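Before I ask anything, here is the structure I am working with.
Note that one protein chain is taken out, while the other chains of the complex remain in position.
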Amino acid sequence: MNSFWAVTTATLVKDIRLEWRSKDALNSMLFFSLLVVVIFVFSFDPLAEESRHIVGGLVWIAFLFAAVVALNQTWARELRNQVLDAYRVSPAPANGLFLAKTLGNFIFVCVLEALMAPLFVIFYNLHVLGPAWQLVPIALLGTWALVVNGTFFAAMSLRTRNREIMLPLLLFPVSIPAVIGMVAGTTAILTGENSAHFYIVLLLTYDVVFTTASLALFKTILHAE
Amino acid sequence: MKKLFLILAGLTALFLAYATYLALKVAPTDALQGDVYRIIYYHVPSAWTAFLLFFINFIASVQYLARTKASLQKAVQWFVIGIGVVGVIATFLPQVQALLPTGMRPSAVATTVLAIPAFYFLLGWKFPGDRMDMLALTAAEVGVVFCTIVLVTGPIWARPVWGIWWAPGDIRLTSTLVLWLIYVSYLVLRRFSSSAQTQIIAAALAVFGALDVPLVYFSIWFFRTQHPQPVIGGGGSMDPRMLHTLLISWMAFLCFAFLVCWSRFRLELLKREAEQAEAMESLVGAGTAAKASLPLSRSAR
Partner (left out) sequence: MTENPAQSAIIVSGVVKQFGRFAALRGVSAEFDAGKFHAILGDNGAGKTTLLRALAGLAHPTQGTIRMFGQDPQDSSREIGYMAHPSLLYDEMSGMENLRYFARLYEIGGDERCAEVIRAVGLDPELTRPVGQYSQGMRQRLSLARAILHDPKLLLLDEPFSNVDVHSAREMVILLKNMRGSGKTIFVVTHQALLLDGVADEFVWMQEGRIVDRTAAPVRAGETL
């Protein structure tokens, strides 16, 4: 157990250091979601009243697409020079790698959300009518939901042709309940019309179920050859 | 083998013709919807068949994954037996019975629960080794076809009856659509994955997809549902002739699905056998020879 956390931290620190040096994922993710926001602003020019009903959807679509950009980058790094093989021949636990990657992506996407959320507020003149603090658990749980499955599916699509196209094709169908939870929960809070509790519980359940499933199956996926 | 197949095919054709006759001629016209309702004799049996096939795909995928390790296989076997035992006992507890929707009999639930271990061990016994993976693939492919029929016939019926093609908030519509999307992505993965690891990866995706289904269901649960209540076990009243026709249709569809699965499975088996034979004979030298001859052909030009 001790070595599990040691491996997880070492891998996480290594990933953050690599990202810090290249800034590949973060830069492309940031610019990408900025583009999405701007395109949305041109496409929908709603009144403040209407925007409350649609922004929940727009925000999460932007983050979903941006997350895919980051997720495709995570394993690409391990494929260059086939470093992944070095991990696979070592006795280090497979789940340590998975957890580190998931945490890394979680941090990157959270940073992105923290930077992009104010833009939505500015462009759409947002004014939250419900309990705003509940947006935090929704964002955290929702991001984890995207990232945990995304990291797993990105590892799955590693060995497929058209790797980068494969990821959204696999990730989006399974993520539908999480997306419903995030969008409906955010809309509920923005409009203040109904409670977001159900969606928080839904996201929590989703996270628990798929984190468990990913941890249970990742070793098999990593060593499938 | 071939003879049996032909006999079964003939019987299935007759069965389907009889079901069509029942659906169009014998079953009474619905008092409210008129003749348009008759599409349910295709819609509902297709849906049940599709769900059954997806269920088989799930069981086969779990078993395929479990087989990668002996200890895992044991654990999963006991888990499945546990599901059967606990499920049967639970349905006879009054607390659990109170949770069941009205009209759903506990004995029906118990039989459904028992189907899980029954299927698991039956399939495990009948499909050794890589055949399990072929079964999963076959079930998913045929399941997607039937699910497509469901998604096409649904709106055709909905347009005249509901006045809309599609109800976005409806729980059964949306979850069937998501199910369809998941299994299409499963088939896409199988197409695009290089062959050495496809089977395990696909099995993992199937497990994820199956875990997703209840979550999809609950996530849409909040919306009011427009779909008619389930025709069986939902406590709705139905003309016995209609129910009879529906069940006959389902039997015919099941026979048809079985037949399609069988031939698809045979095809896959032959394909893999051929692939294996080819693999053992083909030489990489042929590839390098072609590469080596490239400059020559250029100079010839």
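What to note about this one:
Chains here go by letter, A and B, matching the order in which they are written, and residues are numbered from 1 within each.
Everything that follows uses one rule, which is that a residue touches a chain if its C-beta (ideal position, glycine included) is under 8 Å from a C-beta of that chain, and two chains touch if they have at least 3 such contacts.
Quantities reported herein were computed from a predicted structural model and do not represent experimental measurements.
Shown as candidates are B:35, B:239 or B:275; the residue that touches the absent chain is B:275.
Of the candidate positions A:26, A:69 or A:92, contact with the unshown chain belongs to A:92.
With the whole complex as reference, residues 194-196, 275-276, 278-280, 282-285, 287-288 of chain B touch the missing chain. Counting the whole complex, the residues of chain A in touch with the unshown chain are 3, 6-7, 10-11, 14, 17-18, 21-22, 77, 80-83, 85-92, 223, 225.
Following the convention adopted for this analysis, only the chains that are shown with their structure count from here on.
For chain A in complex with chain B, the touching residues are 149, 152-153, 156-157, 159-162, 166, 169-170, 172-174, 176-177, 180-181, 184, 198, 202, 205-206, 209-210, 213, 217, 220-221, 224-225. Across the interface of their complex, chain A is touched by residues 65, 68, 178, 181-182, 184-185, 188-189, 192-194, 196-197, 200-201, 204-205, 207-209, 211-212, 215-216, 218-220, 222 of chain B.
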